[in-house]
Structure formats: structure tokens, C-alpha cells
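A protein chain is absent from this complex, but the other protein chains hold their places.
For reference, chains read A, B and C in written order, and residue numbers begin at 1 within each chain.
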Amino acid sequence: MPVIEYIDAIRLAMKEEMERDDSVFVLGEDVGLKGGVFGTTKGLQQQFGEDRAIDTPLAESAIAGVAIGAAMAGMRPIAEMQYSDFMFPAANQIISEAAKIRYRSNNDWSCPVVIRAPIGGGVFGGLYHSQCTESVFFGTPGLKIVAPATAYDAKGLLISAIRDPDPVIFFENKKCYRLVSDEVPEGEYTVPIGKANVLREGTDITVISYSMPLHFAMQAAEELSREEGIEAHILDLRTIQPLDREGILEAAARTGKVLIVHEDNKTGGIGGEVAAIIAEELLYDLDAPIRRLCGPDVPAMPYNPVGEKMFMLNKEKLKAAMLELARY
Amino acid sequence: MPVIEYIDAIRLAMKEEMERDDSVFVLGEDVGLKGGVFGTTKGLQQQFGEDRAIDTPLAESAIAGVAIGAAMAGMRPIAEMQYSDFMFPAANQIISEAAKIRYRSNNDWSCPVVIRAPIGGGVFGGLYHSQCTESVFFGTPGLKIVAPATAYDAKGLLISAIRDPDPVIFFENKKCYRLVSDEVPEGEYTVPIGKANVLREGTDITVISYSMPLHFAMQAAEELSREEGIEAHILDLRTIQPLDREGILEAAARTGKVLIVHEDNKTGGIGGEVAAIIAEELLYDLDAPIRRLCGPDVPAMPYNPVGEKMFMLNKEKLKAAMLELARY
Amino acid sequence: MSQKGSVDQQARHAALGLTDEQAVAMYETMMLARRFDERGQVLQRSGKVNFHISGITQEPSQVAMGFAMNREKDWFLPYYRDYGLVLTIGMTVKELMLALFGKGEDPNSAGRQMSAHFGCRRLRIATSSSPVTTQVPHAVGFALASKLRGEDGVAIVSFGEGSSNQGDFHEGCNFAGVQKLPVIFVCENNGYAISVPLSKQTAGRISDRALGYGFPGIRVDGHDPFEVYRVFREAHERALAGEGPTLIEIMTYRVTPHSTSDNDMAYRTKEEVDENRGKDALPVFRAYLENLGLWSEEREQALQQRIRKELDEATAYAEQAPYQAAEDAFRYVYAEDNGEVR
Partner (left out) sequence: MSQKGSVDQQARHAALGLTDEQAVAMYETMMLARRFDERGQVLQRSGKVNFHISGITQEPSQVAMGFAMNREKDWFLPYYRDYGLVLTIGMTVKELMLALFGKGEDPNSAGRQMSAHFGCRRLRIATSSSPVTTQVPHAVGFALASKLRGEDGVAIVSFGEGSSNQGDFHEGCNFAGVQKLPVIFVCENNGYAISVPLSKQTAGRISDRALGYGFPGIRVDGHDPFEVYRVFREAHERALAGEGPTLIEIMTYRVTPHSTSDNDMAYRTKEEVDENRGKDALPVFRAYLENLGLWSEEREQALQQRIRKELDEATAYAEQAPYQAAEDAFRYVYAEDNGEVR
């Protein structure tokens, strides 16, 4: 199987779905001629024309809102938000509209839109090009939210998202774009939305995470195994909403010691819900308090390297937290 | 001490602060001549003129954004969102701007704005006049969020919010407006932001909540005491952000059995974070799994009475959950 | 609509390509909308329903715009006062009544939403919400879908003048202008947004805004339904010809309080309301038909009887109809047959 970059996996998913289904199209700022500011949509306008890779005006509420209208009309739009930091102007369209269309119409209408938005820092993007905005949209029933960590999942989940009959927010991690490469089958396959995935089997501690930090967790786990004989069990949530409750409980029960990790700031993040689910269902199986390792509760990541490092997770921070939990 | 309605407590806080400080003014849809769709700002335009009780165009992003600009210029604006359901168009101004102004300018600028928004259902308002939207804004560092349950707290917290040097979202419960009355001192006093309040002392179970559902909890607690001899300890968070960690841990430790209650839907709600804090700090003091009783995970509350009842909390639902926990 | 000689008047609807039957049908629909609306108010006052929001005196233009559209091919995104429009394009009084009572059989939302939140796939009416103006970009999306699929459907979307000050108006109009999409933006300017008068909503003219998006903006007198029909026909033709969007501002007046929850005497005078009620286009339309011999007192009485019967039956039906069951209120958060690959 060819090894490809995470960003190419995303691009290929769009390209192949656009080839398969005429109703799939992409729209967003700079997604056409330029192929996106990261290059994610490169070549799509050349292959499919201006109508199916639409350079829109600089207006996120319209990007989302027009995509929602087109989705109601039976199309399968993929709306790109240039950075997840810039999707708040579209919050009303996403939360009040996309999420509620099926419910409020009692299943008469649906809104099969995909909203792609890059999350994550470590790219010297400062306060407004680094944010993880998933917690703002998390907890809005009617939305599905995915956040892949690998190229394989990125392609498979994006294809699932495009085919999904409901709105899916696809949070791709910009730090993964070119840093993460793995084996990706040529052609079509899907990764199911709503299913977590065990990345590593272990018996000492359980790490639950999603997106980029999983790579730090995997590296730290290898080192801890080699150096300390500590075996971490690592669960990739992959889908943030709906959460895979069973997958979470199984992984937590496996070791009885849980560390939840995400780059989004701690308070109000996905980790709180994951911890609450475990505290609700598995209290007596725990051998340690449920820990969370997350971004600090500051408004966003500073631009300067010292501030960025303070905010970002990395292998060392993961390793220290995992070791501490293992020793608890 | 006079007993007044919750809505009057809110109105009086604004009126008295406007009398005290020329820089305080209110703006929003219908807040002027009409005095607000609920009557919350009644009389303010008559007393303070059109410039200090401003009927704005129908545009929430401008209401928030103009208020933010005026706050940066040194004013103390109170921006009213007609329903919290309609504050999403202002999400970008609130999350990207108000919350980050002090941090991004390294303390050079500040944004002392208050954003008032009515939450809650049970008023036959249907999907878009009943929502609890606090979880969308919760977890955004830089914002403070309060949600009073009593007239006393409503007045005292609103005065604190107006005087606070940072942006405060004031979630008032529209069901409380005229259903809740209690003793409120005449004239000025404050209730501190960030401090929870024990509404009822008890030894068997701990209920942690905020806003309207506390009244159901109090009623249920009285009945459980009378009928079953079960004594509930009830904590009113009052401030949702920053959460009063100490207050939460103390209340949880008091009984070792915790029920968290809110009307906002369960997944991704404040309750998840509260549970996570307890699971992080108090695991070994718990005698039962941490329970949550919340709105169901559907997009919003239906209009018809059957659907509304299905969604809404009430004394019976609280009582059943409290009893079950006590018997655990 | 001015009273001219009958020859001129004949010229009016005929000159617009409307048959006599269509002119009569327009009148009947306006009256149906009026009577439904009045019934809604009565039902609310008598405590049978919780809420009603009225479009009274806005119906003549709503019906005119409905007649200018193609019910088989176009997409409709009406706003909450558009009873005249939705009745024109096929929603029944019974359906509206089910929505008013919030009953399970209501095709708009099964009673999940407040009434007047229109939506019905069968009638090509997109589901609508309460936050105003969100439907404007949706309409642009429907028009874009038409264009991408090479279909000749036009999207029509309406909203109040207050709502035209939301960002979504601007973003939606501008997007449609760039893509030259087949969409008609309709501002029903009734002078108030709840209590806030036009002068506090904007210092400009809504119709003038089209200029900044590169397409025509037209202001039309809502008391002249034939003129309303004419500008909509033209806009529809422009849309089909690939010439892009049109913004139409219909000048009207809200004679009722904002909704049954509002007391309008807190912010305007009875004199102002009465004066505007006097401009009602409905009796003028009837007189126009009568002058032409297309209508008579007998036909009027028959119509009123028919409508009353329809309303009575619909009311009785809706009143006894069941609410959606509690367990069903949990359904349709997501598609129920949602497999992994479809």
C-alpha cells in the first residue's frame, strides 16, 4: 500500500468522491485556482472546473449558508473554512441551521454538508491560526464531528463524511498535513463515523485522545515501554461526536488508569465529557483519578516561540504525564 | 427586605448602575421604547433617554461588536441578546474579540462589556426561543459567564458584571422572570463572580446545578426530606465560568454522592466539566458514580406541549433522580 | 392600485398575461389567507393556541409573488408572515391549522416548531427557523444547485426590513451577485421590526443595496398587487435568462402587533395603524374584479362560506389531532437508516 501524506489523503478523498458523484463540490476561500492556502484542494478546479471548486467571496457565513442550501437541494457540498479560527462567523449557520434541519422538519429535509476546518497549532500562527475550536461545536446535537490523526483515517473519514446524510464537521490538523504519512489504499474505502480505534494495546495506563497529540502519545508510549516497561493502551477517538461510549469504556476498563489528552484548552473541552462518561459508568474500575492533559486555559496560543511552546503539547509533556499516572 | 421578581431585580441593577455611572448604557433590539420583549429594560429609555437605552437595528453581531468597541473606548455597555438562541450571529464577536482583547494586547486594552441573554424553556417557545446556549461559550478563556437562579443573585451578579473589568455573559432564565421572587435589598450590593453558593445543607446527596432547575431541586429536596428523610446538599454554581472548584469539591465531598443538573443538553454541557473536576480530585471520596440529569441530546426543545415536557426538567424528574442516587 | 376605467383595468391583468380565472384565483387566495390569519388571532385570544403571528395586509403582494413563480420548478424560502405565499403554492388550510395547533400531522415540523415556520419538501418550501435571515444564504444555495445541475428553477426568499440588516443578507446577496444566480430576494418592508421603526433600522433604502452587489433593486408598492406581480415576473425572467438576482422591496405596513405576544400600543399610535389599515389592497382588488364583471356579491358570499367551512373543518380536525408522541420527540436527530457507506 502506498504511503502518502495526510494532506494528500484529504485531497484524494475529495477528488475521488467528486469523480464518483456529480453532486459533490467544494467551495471556500482560495480553494479554486490556488488550491487552498495549504494546498488541500490543489488540482480540483483544474480537473472539475470553476463550478465544482468554487472560489467564494470572503464570507464564512455565506460559505456555510450557501452550502447548507445546496445540501438541502440535494447536492453534497464540501465547505472549507480556511482556518477553524475563522469559522465563528458561520457559527449561527452551523449551530442554528445545519444541526437542526432534519430535526425541526421532522425528517422532511436533511442537510448532508461537510464543513472542513484545519485545527491546531505549532505553525507559528499565533492566536488566530492555531486554535482548536471543536469544543464550541461539540455538544450541539445534530452535528457529527470527526478529527482524524492519520492519513488512512483522514481519507476514510472524509469519504464517510461526504456520504453521510447529516452535517459533518471535519477537523483536520494542519500540523499533521505534511508531518504525518501512512499507508493508504488506493481507491475507495470508508472509516465509520462514531467508532474509536485502538492504536496501541497496553495494560498499564490508558490514553484517550484524538488528532495530532496521538502521535506524541505513541512516541511517548514507545519510549516508556523501552525505558520503563510501561505499556500504554492508546485509544484514538477519531469521531468526537457522537462519542464512541463503548470504545471509551472498554479502553478505560482495560487499565483502570486514564489520561485524556487534547490540544484544545482543558476547561470545557471534549476531555471533560469523556471523563464524565467514565465517572458515570466505570467509577469502581478506576485505580487512579481521571487525568487530563490539555492546552492551558488561555484564550489562544501565542505567536512567539516561547509562548507557543508553553501552549503546545509534545512528546515530553505526554511522557511525563503518562509516567506519573503509571506510577500512581 | 422587599420581595421582588427576578426580572425586576435585573431591571433595577441596570437602572441603579446607570444612575451611578454615566458610562453604563444598554443597547439591543426593542430595549428602548418597548422596554424589551420581556419588559426587562422597561422605563430605562424614559429615564435615561434614547442615547443610553438604544434600540438597535436587528443585527446581533453589530450589537455585540459595537458594544465591544464602546467598551474598549471606556464605556460600560450592556448588550442585550433578545433570546440566547439569537446570540450565535454574534459568536465571532464574543469568542474571537471580547474574550481575547485583554490577552492579545498583553493587558493594554480591555473589554468590560456585559452581554445579557435569556436562556431556558417551558414557555412554548419551541426550538429557537428555549435554548440554553451556555455550553457553546463555556470553555472560552477570557469570558466570564454567570447564570443566577434567584432575584437576589440576579441583581447582585448583574451589578458585579457591569463593574467587572472583563467581558461577562449574563444568562438570565426567562422562566424565572416572573416565577421567582425573593428578598432583595434596596440599593447597591454585589454578589461575587466565581463563587458558588450552598442553597441547602444536607448529608445524603449533593445536587450541583445553576439557574432554573435549582428551584425544582429545592422543591424535590423538601419533599424527600419530609417523605424519606433524605437530606440533600444543594450547590448553586451561580458562576459557570470561572467555575468555583473549591466550592464544587467541598459540596461533593460533603455527601460523596453527586447529581449534576442542567437544562442544557447533557453531552458537552457544563455538567461534564463539573464531573471531570470531581473525578480528577475526589475520586476516592465518592460513594456512587457521578450522575447527570440534563436536557436530552436533541437539537432543541419542541414547541408542542408533549415535546416540551419531554425536554424540560421538573420537580418529579429531579426527585426521582435524587431518590435513586440516595438509595444507591 | 388606483381605480381607473374598466377598459384600462381589463388591460391590467390581461396585459400582464394573467387570465380572468387567475385574477379571480388571486383574490380568492388573498381572502383565504386573510381569513386564516384572522382565525389564528381568534384561536389565540380564546386560548386554543399559544401563539399566532399575522401577515394581515401583506397577503395581496404575497399572493402576487406566488403567482409569478413556477410551483413545479422553483424553490421557496418564505418567512413567517407569508401565509399568502404558501397558500398560493399549495399548502392547505388544514396543514396550516395543524401547524398552528402544533400537532403531529403538521407537515412543516410535526408541531416541533412554532407555527409559521414553513417548510414542506412536497411543495419545494425549504424548512425555516426562527433566527432571521439565515434563509437568505440558503436560497442562494438552492439557486446554486439549480445552476450546477442545469435546472431552470428559481429560488425566492423573503424577509422583513429589520432582517435585511443582518450580515447574512449582505453575504447571501453578494455571493449570488458574483455567481449571477437565479434568486429573487424579497424584502417585505412593513415599517417595523417588533417595536423598532424603519428609521431606526436603517438610514438607507433597502432596494438601493442591490447596487453594491451588482444587480437590480426595485422598490414596489405593496398595495398594488398587479405591479408586484409585474416586477416579480420580470425578476423571474431575468433569473431564467441567466441574468442573475433581483432584490425587490415591497412597501407595506404591519397593521397587527408583531405577534400575539406583542402590545404595539407601547410604541405606536392607533391613528397610525388605522390610517394604514385603510390602505388595505384586498377590498380594492375585489372592486377591481367587480368593475370588470368578474366578481359579484353572490360569488363573494359563496367564497366566504366556502372559506368558513374550510376553516371550521380544519380547526376541528387540528384541535382533535394528536400531538407527536413523546418518544417520537427523540427521533430524527440524525438519519435513522444511517449506515456507514451509502
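Quick note on the criterion: a contact is a pair of C-beta atoms (placed from the backbone, for glycine too) under 8 Å apart; a residue touches a chain by one contact, two chains touch by 3 or more.
Predicted model, so just to flag it, every value in this text is computed and none were measured.
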Visible contact partners (per top-of-document touch definition) of the missing chain: A, B, C
Contacting the left-out chain in the complete assembly, out of C:P131, C:G167 or C:P225: C:G167
Positions on subunit C where the hidden chain makes contact: 165-171, 174, 177-178, 180, 199-206, 208-209, 211-215, 244
Positions on subunit A where the hidden chain makes contact: 29-30, 32-35, 37, 55-62, 85-86, 88-89, 124-129, 296-299, 302-307, 309-311
Touching residues (missing chain, whole complex) on subunit B: 25, 51-52, 54, 56-57, 59, 61-62, 64-75, 77, 89, 92-93, 96-97, 100-110, 141-142, 144, 160, 163-166, 190, 192-193
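One rule holds in what follows: only the chains that are shown with their structure count from here on.
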Farthest chain relative to subunit A (centres taken as mean CA coordinates): C
Centre distance in Å when subunit B and subunit C are each reduced to the mean of their C-alpha atoms: 37
Junction residues of subunit C, two or more chains touched: 109, 112-113, 117, 129, 131, 167-168, 324, 333
For subunit B, residues that touch 2 or more chains besides their own: 61, 85, 88-89, 127-128, 297-299
